[in-house]
Every structure is written in C-alpha cells, then in structure tokens.
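Apart from one protein chain that is not included, each protein chain of the complex appears where it belongs.
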Amino acid sequence: MDYVIAALVGCFVALGIYMLLSRSLIRMLLGIIVLGNGVNLLIFTAGRLTREIAPIVPRGLDTPAGAIANPLPQALILTAIVIGFAMFCFLLVLAYRTYQALDADNTDTMRVAEPEHAPNPPLSY
Amino acid sequence: MGPDIDASIALVAIAPFVAAALAPLIHRFTKPLSGWVLALVPAAIFVFLVTLIEPVLATGAIPARIGWVPAYGLDLSFFIDGLSLTFALTISGIGTLIVIYSGAYLAGHPHLGRFLAFLLAFMGAMLGLVLADNMLGLFVFWELTAITSFLLIGFDAVRAAARRGAIQALVITNIGGMALLAGVILVQQLTGTWELSELRGMEDAVRGHGLYGLVLACFIIAAFTKSAQFPLHFWLPNAMEAPTPVSAFLHSATMVQAGVYLLARATPWLGGTVAWTTILVCFGGVTLIWGALGSLRQTDLKQMLAQSTIASLGLLVLLIGLGTQTAIAGMVIYFVAHALYKAGLFMVVGAIDHEAGTREITALGGLSGKMPVTFAAAILAGLSMFGLPPAIAFFAKEEMYLNLLSPHWQDLSVLAVLIAGNALLAAVGALVVIKPFLGPAMPTPKSAHEASVGLLAGPVILGLAGIATALLVGWFGHTVLEPAATAILNEPVESHLTWAIDFTKPVVWLSVATWVLAGLVYRYATTIRTLLRRFETRLGWTADTVFDAVMFGLIRFSGSVTRVLHHGRLELYLVTVFSLMALALMVPLFALGGINALLPTAELGNWAAQLRWPHLAPYEWGVIILALAGLGAIVAAPNRLYSILALGVQGTAVALIFLLFGAPDLAFTQLMVEILSVVILALVMTRLNLDERDHRPFEDWARDGTLALVCGAGVSLLLMVVLSGTLDTRLSDFFIATSVPIAHGANIVNVILVDFRGFDTLGEISVLMAAGISIMVLLRSRRAPVAVGSPVPPAPIAPKIKPEPTQPARAAAAPSAKSTVKGRAKPAPKKPAPKKPAPKKPASEKQAPKSPSSVA
Amino acid sequence: MAAENLPTAMIETVTRVADWVIVLPMALALMGAALLLIVRKSAGLGFVLALLVVTGIIACETSLLMRVAEFGPQSMTMGKWLPPFGISFTADLFGASFALAASVVTLIVLVYAEADRPPEVAGDGFYALVLLLLAGVTGSFLTGDLFNLYVWFEVMLISSFGLMVIGGTPMQLDAAVKYGFLNFLATTIFLLSLGLLYGLLGTLNMADILRVAPLANPAAMVGVAALMLLAFGMKAAAFPVNTWLPASYHAPPAAISALMAGLLTKVGIYALLRTLVVVLPATRDVLEPVLVLVAVATLVLAPLGAIAETNLRRAMGFVVIGGIGAVLAGIAMPSLGGVGGAGMYIFHAMLTMTALYLVAGMIEKQTGETDSRRMGGLYGTSAPLSILFLVFMFGAAGVPPLLGFWPKLLLIEAGLDQGDAVGGLLVVALLVNAVLTIIAGSRLWAHIFWRADFTPEAPPAAPPGGLHYLAIGVLAVLIVAAGLWPNPLFEVVRVGAGDMIDSARYTDAFGLAEVTP
Partner (left out) sequence: MNTVIFRTIAPLIVSTMLVFSVYVCLRGHNEPGGGFIGGLIAASAIAVLGMASSAAEVRRALRFDPLSIAGFGVLLAGSSGMLSIFNGNPFLTSIWLYLDIAGSVVPLSTPMLFDIGVYLVVFGTLASVVLALESEDGENL
C-alpha cells in the first residue's frame, strides 16, 4: 500500500507543479497548497505506513502494546502543515495586495521590479 | 639587523600612507605651502635611503621582516638590495620634487589636498612594491599602485576622456594584476616560498618545472600590461589625461617601471631561457620602434613624451630580455637616466602648459626669452634624452651597444633596432627641447612668463642630477650600477664606466651614427609626421579603438545576457527551477541506477506471477479516488469557486489518509487548516475580480504538463526507491519507549512536539508569529494611498527609477486605476467592481515603451 | 520514576549557565522579537529594546566563539535528550563566527535603519521582523539537525517576506511575489528532500546522518543531495536559480535590502557547505561536476549583470551573486584551502555586501535617484561617500589589502594546488570575475561620482545624516581592519576548515548515543 500512496504523492506533486506554472497568482497559490500536501504525504509515506493504530500509549501502560504508527513523521508533518499554512496565508494576502496595487493577477504583466523594456547600459565612461 | 631597522624600513612604505591620510587635513592649514610641507615626507625617506647605500654595498642586501599573517605563513617582509634601492631612491627623490611641483601646479585647486593624498599614497605603494621581499606583499602594493593611478588619472573627472583613461588603465593593469597573482601563487607552489630573496638559486625549481610556461606567461602578462608593452601599450597615452605631475611621476618615472622591475627581479629564476629572451626582445623591440614612431606622429608635447615613454619601456624590456652583463648594465643606467630626464621634461612641458596655455608643438616657439630657466632645465634634460655627453644617458647607449657587434644575425638585428629606436627617441627629445623655445615667437593663449620656483625646482634639480651622475660616473658605477646589476643577474658585475672614450672602438661610432640619424629625423620631422598620420588614417583602427570596441561589446553583451537571463517573467523562472528539479530526480534514478532497487532481480524467478494488486481496503481506495478526483477537479474547474471547493476535497482526502493510517492529530489539523484555507481564500476571492480560466497556449500547456509529469513521476519513483529499503526506526522507538516513563505524556506525537523536538515547535510558532506580522505589514500598506484621498495614487507609489517613462504596470492599470482606488477608499463594496478587462492583452499594446534616452 | 529503566535516555552531565551561550542568542532573538511585537506601538522603545537584545546576542556569541576557539566545537541538545533523539545545536568555528558576524551586521543595520525610517511608520513590526530574521539566521548557522534547519529557514524566509513588503510600494509587491514564490518553493524542495532522507536513514541529526549515510542506497542519496543542492542553490542565488535576487533586492528600503544581502544568501550557501561537505561528503564528490559548472557560470555571468544594470542596487545584487559563485568554487574544491576560502568569503561577503547596499542607499538619498544614469558629481560634493563606495566596491572585487582579497587568495591557491583542469578552470573563472567586477565597479564609480554633467530633477529630500555615517563607518573600519590584519581570520579558517574537511571533532561534539546503526 505504501507504493500506492507513493504514486498518489507523485500525482499531488505533478498537479502542484502544473498549477504553479500557470501565470495566475491564485492558481499558483492552489498549486502551492497541493504541492505542500504532496510533500506532507511524502514524509508520511517515507515514515512507512501503519493502519489505524495511532501513536498513543493506552492508559496505564508505559509503552504501547503492539506496533503503532510511526510518530516522528507525524510530528514533522504537523510542523510542516502549520508552516505551510502560514506561508500560504502570507502569499494569499500578497496576491490580494498585488492585485489591488498592480491590477494584475497574471505574473507576466507584473513588470515593476524588472521592467520589460529595461534600458541598455550606457556606452560611456 | 635588529628590530630598529625592520621598523624603519617598514616605515618607509607606511609613512607615505599616513601622510596621505593626513594630507587633506594638512592642506587645510598650510594652503599655499602644502606641496613644500608634504614633500618633507618623501624627502625624509630619500635621506634615510641614502644612509642605507653604504650598508647595502657592504652586505649586499638588508632584510626586514614584520609578522603579518603568521597563520598563513605570511610576513610583511622587505629587503633592500641594489635593485630595490635604485628604484626606491628614484621614487622618493623624484617623488619629493613632484610633490613640490604639484603644490605649485595645482595651486588653488579645490581638490589639491585630495590630489596630494593620492600622490603620497601612490608613492607609498610604489616604495612598498620595490622594497617588498614577500611576493604577496609585492602583489598587494602592485594593486595599490593601480588603484591610486586610477584615482589620479581620473582626477580631472568632469572630462569624459579622463574617466575613460582612468578606467582603461585600471582594467588593463588589473588584468595584469590577476595574472601576477596567479603567477605568484604558482611560483610559491613550485618553490615553497613567498620570499623573493629566497627564490634566487631556486631557478631549477621554476625553470625546470612543467608549469614554467604558465608561470612565464603570467609574469609576462603582468609586466607587459603594467609597463605598456605592445600591443597593450595604448592605455599609457590615455593616462596622460591626468594632471602633468601625475604623468611625470607615475606614467614615466615610476609606476610603469613596475613591470620592468618585476622582470628584472624575476630574471635570476625566471629568465635566461629561450622563450624569455625571444618574447622580451621581440616585444620590447616592437614597442621601442612603435612607441618612437608614435611619438613623432604627435604634436601635443605631452603626448610626444608619453609615446616616447612607451618606446623607452620597450627598450628596457628588450635589454632585460638580452640579459647579458652589458645589456643589464645599460638597462640600469638607462632606467636612472630616463627617470631623471623624462620626469624633468614632463615638468617642463607642464610648466609651458601652465604658463603659455597650450602644449601644441606647432603653436609654440621662441619661449626661451620669456622662460629662460625653464629652457635651461629643458636643455639639461634634452641632453640626456639625446644621449650626448656629459649626460648619464650617454653611457646607457654605450653599454647597450657593447657586445652586439657580432656575426650573429640576431645580435645585429637587435643592434639595428636599438640604433633606430635611440635615434628616433633622440629626435623626439630634440623636438621637445628646441621647437617651443627657439625660433620665432608665437602667440599663445596666455602671455607666457617664467614659472614659479615650485614649478622649476623639479626640472632643474633633475636636469642637474642627470649631468652630475655622469660627471661622477665612477662613483655611480660603483654605488648604483654594480649592486643593481648584481641583484638582477645574481652574479657579480663589474662597472667599467669611465670618461676615457676610446675612439678606436666601434661603439663610439655607433653612438655617432645614432646622432646623425637623429639629426636627419629631426630635419624631416614634419614630413615623417605627415607620412605617419596618413598611414594611421589608412590603417583605420588602433589598439585604442579596439579597446573601445571590446569594452562596448562587453557592455552590450552583458546587457543582452542579463536581459535573457533576468527577463522578469516568474513563470519562466519557475520553469527553470522545475527543469532542474526534474534533472535532480531523474539523473540519479536512471543514470546512477537508483531505479534498480525497484526492478525485479534474477533471484526472484517468475516475478510476474508474484505481482498482485496492492492490498487495500475498499474505503482506502475510496479515499484515494477522492483525492484524485479533488485534484482533477482543481484543474478542470470552470471557475474559481469550484476550484476552491475542489481544493477542499483533496485536502479532506489527505486528512482522511492521515486518519486511516493512524494519525488522528494530523488528520484533525489538516482538516482545520483546510477549512481555514478555504474560508480565507473565499474571503479574499470575493474582493477580487479575477480572470476565471486558465489561458495557457498549447505549447505552454504541453511544456508545463510534461515538466509536471516528469517531476511527479520522479518524486514517486524516488520515494518508492526509498521505500524499498527498511526504515531505521531508532528515533521513533526511543520516543515510543520513553514517552510515558520519562516525558509523562501518552500522546507520543504531542510529546515529540512539545518535548522531544520542542525546539522545532518553538521555531514553528515563530514562523506563525512572523507570518502574522508580515501579513499585518502587507495590509497596513493599504492605508498609504487612501490617506491622501486623491483618485490618482500619489507619487511614492510609483517606483522612482524612471519617473517620466510609464512603468508598465501603471500604464496597464491606467484605465482602471480609478476603480481600484475607489475600491480601497470605500468600505466593503458589496458587489465586485465592474468587470475590468483581464490583463491579457499583448504586452506591447499597453506599455508604449518610451525608452529613456541614454545619459551617455 | 521509571527513568531507571532507561538510564541512557538523557544526558547525564550537568549543563552550566555558561554552556547556554550556544542557545541564548537564538532564544534572546525569538523572545526579543515577541516582546517587540507586543510593545510595537510605543514609539522609541522599539529601537532601544532591539539594540539591547542584539547587543546581548553579540555578547553571547562572542563568548561562544571564544569557547569554541579554546575547547573545540560546542554542542547542546535540547531537552536533555540524548542526541540524536533530541535536537542538537552544535557550533564549530565557522558556525560561531558567522553567527557573530550576522548579529554584528544586524546591529549596524538597525542603527542605519533608525536614521532612515520616517517617524510615521512606527508600529509596523520592523524590529520584531529583524530580530526574527536574525533568529532564523543564527539558528541556521548553529543547528545540528536538518529538520531544525528547515524550521529556521522558514523563520528567516517569512520574516524576510515581511521586511520585503514594508512600505508596500507596487515595486515591492511585484518583487515580493517573485521572491516569495521562488523562495518558498526552495524550502518546499528542501522539505521534500528531507522527507526522502528520513525515509532512507531514519534520522535527522547531522552527525548521525554522517554516520549512517554510507549504508543507504547511494543513488537515492545522490538524488536527495541533488534536491538539496537545488534548494540551497536557490536560497544562495546560484546560477541559474538566482533570478529572484535581482528581481527583488532593490525594491525594499536600503537598510532592509542590505540586511538581506548580507545574511540570506550566505545562510543558503552555508547550508550547502554544511550539508554537502560535512554531512554528505560522498554525494558531494558525485555532484562535483555540477558544482564546478554552477560555480563557473555564477562567477562569470553575475558580474556581467552588474555591468549591464543601471539601477544601482540591482547592480549590487549581481555583485552579491558573484560572491556566491566564489563560495561555490570553494565547495567544488574540497581541500583545506577551498573550504577555508569559501568560509572566509562568506564572512567577507556578510560584511561587504551589507556595506555596499548601505552605501548604495546613502547614494540614493544623496541624489534622490535610484538609477545610476541619473546620478553624478558626487565626487566633488561628497568625499566620504566617495571613499566608502570605492572601498566597498574594490573590496567586493577582491582588491588587496581589503578583506575580500584574502578569501580569493585562498581560493585561487586551492585551485592551482589542485593542479588539474578543473582547478584551473575555477581559477580562471575567479580571475575573470575579479576583472569583470572591477569593470562594473569602475563604471559605476565613473558614472555616479566622477561624471558631473548631471542635474537632479528635484533636490534630494534628506541627505544621509550622522547616524548613517556612523553605521557604515563602523562597517568600513571592520572591513579595512580585517583586511589589513587578517591573521585572526586565518586562524579561524585554518581550524574551522579543518573541522569541516575532517569532521571528527564536529561530530564528537554532538556526543551521539552509542547505538549501532
């Protein structure tokens, strides 16, 4: 089953990249989320999958009775989810502000920082 | 030698820098006398160096050493032998006179203090260069001379020609400097020492090594760029854009001699090979003739001298290349003589320019009556340049002709070149000395009268020195020539200079032939000039124009390359990143055999039979299909709302996967994040009036799709390779085992978050907090334009690069700017603003490129 | 307690207060940032508080550096858990000295920014963001855990996002879009490679990775390392994934771009040095051709941009990239000289690139323009600015005896020492870079300072003041002094590079638990 999820990870990554390559900021944001989900799933899978048994020690025991899901990737992913969400929020608001200020959603038309017809360097001393 | 001498020798190189740092301040207090006051520093150095003559004669060399970078095995070491002492005396002696001269020449100039500072700093660098024992030290000072020279050439910076000359000199000499650095490091690696003094006697380690050619090339490039050898000579005449004292000091007497010094210094261990001799003699000879002819072509006195300096440098290089005792002796004498007369002549020309207001040889005449002292100084220097007795240059010529009268064709051709070159130079000398002063008086822009003491002290003293050394030729031979030549050749050299001229020797007649030839050239100078100029016009280009072509070519090339690489289209930037990502994934998988871990191996036997459908429960398949459906829906969504909903679907699917595989915390968090994401997205989207569809042209679609598929497949495959191994679960085992007993928590994931790896969490909440601040910063900036309340956004919103040409986005926004601003000013428009035309038009339509005229 | 059952779970030794200097800078920066956020609306307090915190950080880091110099690499594992189970902070000489340089640069930029900031912007969270940035940078320099490195990268990234958009001009927003997407993508790729690495090795501690990496599938390891190279290369602005830098660094106020230019790319390149040279040396050897290629291209192409660009701070951005090429050259030559040169170059670049941006900001203030074609004549009117620009520009080009010369010397020496075509190629690229940088610098100098035929459209509103000169003067003194007397730096580099090439001392400092891999 690990391999099925691994293939699913590939789908997430591919779709995320495809969306990131569209020039519209909002679509790119969706791509960022999908890509992030893909990476989180990747970490989850890389920690090997175990069905259903959450890494919680039953009350009264010092260690869980049997095999449980690998807790470390879960902790890492939790961190990554929150960080990814923070980034997403920022980028979303950035896209919003950019749209307000530049009236553009298409990254190809945002040419303030790198003007399209940048002057050639002067041929002088 | 004790620490005292170490310290004082180091002080020789350091004192000028200190003086330079203080010069602007001193100048403020001693305005009319700054030149005289600051000249005390070089004068003191000169006197100190004179006291070292005797010890040097006695011991051969005085070493001095100060710890500098012991961790790197580097000392700031100096040593004074005949060669460096000759150079150092010349530098400090002429330096003294130049500083005095500058004070008078630039009297009243607002930046005189700065000028003197640069001049003194240069002198310190030059002294350090010739005194340095450590090759890296030498390199450091070498580069410092380039920098100070850059500043001095560009001193009169409002003129484009001065700026061009400065940049040209810097670039050319810097190329040489880089070669020197490489060469110096190579020599250190071949011999294991940085010290020049220790290199003597290690010639086998250098000359015998396979890298000798490379070392030689590095040193020769360094020396040729610095000493303006053909075809890298062209920067030197342009450097004459500097004020005359600079030309006199840097570009004739000292800095340009650094290359000569380097070659002389390297002779014992680098020289003497066929390659060395051939290259130096050939390039030196060509430079000699080329420079001398170039000099005759000019009518500007300063340019004549500049070109003749090139010729003299060629002569010196040629003599070093010959490397015989007489050639080296001739080279040493010629170096001293040249420094004395050329600096003198430059100062004379400066005085003429200063007093008469022009340097055109055709516009000058009959100044001898008005400027008698100047004329006398000119004659003294002229004697030297012409090589007449009783000037020291006479002996230089004698020495260089010696031993060349041999049956070998090489020697004879060198002799011919030498005679021709000397004759041409002598003719130039005659022209410079005679034309402006004798003959009918010409009207000049300024009414000429005698120059001030400050302007005259230099040329007169130098001229007299040129004669005095000749009169004391025996002493000169013993105290200057012998130690210097010995240092260069690393073998004892005997001076045989004497006034007893033997007319039976052919050498004397060679001198006479030179003079006769020079007389002829002088007689037909105008004709020759016309012919040379015609030739130049016919040729159509010079090394100088080639430099411009290369430089502008480089600038244009830079422009094109940069525009291609940094085009400003985020989408293509991302394409680059993902292409590289595809490479990073695929190359290890397929070229390095990573995929083998997934391929069936031979032991497996009939592996196809063992293939089976992955063992997944139906609801698990359901979740996976849900995820895929969500993904598909995002792409296929007809509008934004659907795509946001689809996003929620795939997020929920991910949460379910987490839940199915034992991660309730994750599932819960993922779900909450997904809900909040959708809410926030929806909050923002209701404000925006966006283009709904993905308008990718087919090529882009194909490209993006391929990239995405390759990357996705690569990630999947690499992950499968990873999964094919077994996971080392030490960390998790530890956490599971200690979570309850030691960390007192039953939810292991939470314990990892707040205890085992709490530090990550601390960073993570900082990320959240920082995101909160950043978003606040972003939203705060909304207020700025509204505060003014004008329908058109105020100026600060527009970048300041190009105020008048429309910057693209503003132009694009122009028709709808009003509504945007209104949207900001009014609280919460319930309905989206009237549909704006999507920014989809071809770029050229909107931007109306008004490329700003270049401020060339 | 049940702890007796697991006697090996926790570190036995007592941690003294003095041992805390390794984590205090980090903790101080984070908590200082939090405090500054809370008090952000009280005018005047922010600056003083920020200064105090950064000074405290500098004090801790100085003490840390001295301890490392005396006793070798230092380590602290959080929560008393035995490494590799807890997160370790481990400082060797490189990490400690870079962290110190970073906080010194931050202090200087804070002073400069105080002079630069109009009073009405108070309460915009600037100080909190700067401290968070510093926390991220410090954490990245000192951490010994790869996932932790990812976290600090994100701290640094998000606070730089915030700094990038302070002021919110359209140009800043456009710049932030490019900067934001590309950099966030870089950290995502890093996270992806981390997930794979964990799946391969089951550990995240650097010393532990070094220990078990040889047992893993080599091709997969190369894949992981290649992804890291891509991610860190993007953060470091190596060719060809450096496009975000010239697109963004000229947009925010000068103080902010100076801080970014001084710190951010250096962290990326340091991470590359740490992961490839120290942690994954075997894969570095496989990737060496790529490194050489990237280094040469970065070295040669970046200064071309500096020649081509007329916007002053954009041109400076290309100079920054050129410096990254020099460090990459050092990483491509895993010898003492190469790594030492790379390390010293990072140190030099932190100071010099910051200074370049600060002086560019002052020039912009003095002329009221951002485009070098519309500047001129400063040579006559502003001698201090002229000297400063010249010193920093030549310093960036590696002209002796300024600080920038020494790392170039080490790198060239290492290249020639290698004695093969690759070494020669790198040396030629380094020399070409120096010449091209000189050309770019001298042209800028000629246009901005020498050329006088220029009349500004409007007289500048506020020429730089005393505080500006104080801040940049301190930097200039540091750069010149370190250039004239580089011996301490060479001492640091000799030991530091040794610890990188032979990481035994570094890994021993972790005190890894004895577990059989």
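Chains: A, B and C, in written order; residue numbering restarts at 1 for each.
Here is the rule we use: a residue touches a chain if its C-beta (ideal position, glycine included) is under 8 Å from a C-beta of that chain, and two chains touch if they have at least 3 such contacts.
Given the structure is predicted, the values throughout are model-derived calculations rather than measurements.
> Wait, the hidden chain, what does it touch out of the ones we have here?
Answer for the hidden chain's contacts among shown chains: A, B, C.
> Decide which residue listed in B:Leu38, B:Ala179 or B:Val684 touches the omitted chain of the complex.
Selected residue, touching the omitted chain: B:Val684.
> Tell me which of B:Ser8, B:Ser197, B:Thr542 or B:Asn747 is the one touching the absent chain.
Residue touching the chain left out of view: B:Asn747.
> Mind pulling the chain C residues that touch the left-out chain?
11, 14-17, 19-20, 23, 27, 30-31, 33-38, 76-80, 125, 128
> I need the residue numbers on chain A that touch the omitted chain, in ascending order.
The missing chain touches chain A at positions 54, 56, 59, 78, 82, 86, 89, 93.
> Could you pull out which residues of chain B are in touch with the chain that's been left out?
Chain B touches the missing chain through residues 664-665, 668-669, 672-673, 675-676, 679-680, 683-684, 743-747, 749-751, 753-755, 758-759, 761-762, 765-766, 768-769, 771-773, 775-776, 779-783, 786, 824, 827-828.
We adopt the following convention: only the chains that are shown with their structure count from here on.
> Could you grab the centroid distance between chain B and chain C? Build each centroid from C-alpha atoms only and quote it in angstrom.
Between these chains, centre-to-centre, one finds 24 Å.
> How many angstrom lie between the CA centroids of chain A and chain B, rounded to a whole number?
It comes to 44 Å between the two C-alpha centres.
> Using the touch rule from the top of the page, what residues of chain A touch 2 or more other chains?
Within chain A, the residues that touch at least two other chains are 13, 20, 42, 45-48, 62, 72, 76, 79, 83, 86-87, 90, 94-95, 97, 101-102, 107, 110-114, 119-122, 124-125.
> Please output the residue numbers of chain B that touch at least 2 other chains, ranges allowed.
160, 163, 167, 555, 558-559, 563, 566, 568, 570, 574, 715, 719, 722-723, 727, 729, 731-732, 735, 737, 740-741, 756-757, 760, 764, 767, 770-771, 774, 778, 781-782, 797, 799, 801-802, 809-810, 852, 854-855 - these are the residues of chain B that touch more than one other chain.
> Give every residue of chain C touching chain A within the complex, in rising order.
2, 147, 151, 154, 157-158, 161-162, 165, 168-171, 173-178, 180-181, 184-185, 188, 191-192, 194-196, 198-200, 246-248, 250-251, 307-310, 373, 443, 446-447
> Of all residues in chain B, which touch chain C in the complex?
68-72, 110-111, 114, 136, 139-140, 143-144, 147, 150, 154, 157-158, 160, 162-163, 166-167, 170-171, 174-175, 178-179, 181-182, 185-186, 188-189, 551, 554-555, 557-559, 561-563, 565-566, 568, 570, 573-574, 576-577, 580-581, 583-585, 587-589, 592-597, 715, 718-719, 721-725, 727-732, 734-735, 737-738, 740-742, 755-760, 762-764, 766-767, 769-771, 773-774, 776-778, 780-782, 784, 796-803, 809-810, 852, 854-855
> For chain A, which residues count as touching chain B in their complex?
Residues in contact with chain B: 1-15, 17-24, 26-27, 29-30, 33-34, 37-38, 40-42, 44-59, 61-64, 68-72, 74-79, 81-83, 85-90, 92-97, 99-125.
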